[in-house]
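With one protein chain withheld, the remaining protein chains of the complex are depicted in position.
Take a look at subunit A:
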Amino acid sequence: MSQAIVTTALSKVYREGKIEVTALASIDVALMEGEVVGLFGPSGSGKTTLLSILGCILRPTSGSLGIYGHETSILSEKDLPDIRRRFISFIFQGFNLFPALTAYENVILGLKMKGITGSDATQRATRIMAEVGLADRMKFLPRDLSGGQRQRVAVARALAADSPIILADEPTGNLDHSNGRKVMELLREMASSQQRCVIVATHDNRIEDLFDRVLYMEDGSILREKRG
């Protein structure tokens, strides 16, 4: 099993005027292909910051980050979209679907951002919509879907393009327990059967059992980890 993400001494300091907040102290972590990892910790512990940096939408203050062997700290800002396009997909707490586009069109647009268009895109989108159980909801606008269904659309958008790394921030945060668990089970099942590397930041202890490995964060550091 090969390494998807490796970080060494990764740190992030937010500066707001004179105030400095150390959001990440010194993170050393290696995440494997096919692994579904939970990132637990109280609010403010740095989970979102870590996901943003791993997903190359935020740059670390210091330290190194390798994504499938590409050292990102030496890349320039304009090379990062390419890294994201090739390796990374996101799932957010707030779903972040275009309200004007149907469920299916949201998936198609996500694929387009990954450079997948035409009949390849339509086939993938149709297939994945069926896999997340929304074959009969493809033409629905997000506002006509339940929260759980919307998040399943977001899962479909994230998984459709075969990105090897899936980063999810509080994906169950806006869902009730049973819906949240269903979405997580779906994500887990689809991702691990396809050897993706999935990292889920959450503070929902009730889904702890769904992870291969759990990392516990506090004050910007990983305190301990547990293998499932």
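One rule holds in what follows: a residue touches a chain if its C-beta (ideal position, glycine included) is under 8 Å from a C-beta of that chain, and two chains touch if they have at least 3 such contacts; residues count from 1.
Methods note: contacts and distances are computed from a predicted model.
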Considering only the chain that is not displayed, what protein name does its UniProt record carry among "Tryptophan halogenase", "Phenylalanine--tRNA ligase alpha subunit", "ABC transporter permease" or "Glycolate oxidase iron-sulfur subunit"? "ABC transporter permease"
Contacting the left-out chain in the complete assembly, out of A:S26, A:T122 or A:N174: A:N174
Chain not shown: contacting residue from A:I88, A:V153, A:V183 or A:C197: A:I88
Which residue of A:K114, A:R150 or A:R181 touches the chain not shown here: A:K114
Positions on subunit A contacted by the hidden chain, ascending: 48, 51-52, 55, 57-58, 78, 81-82, 84-86, 88-90, 92-94, 96-101, 105, 109-110, 113-115, 157, 161, 169-170, 173-174
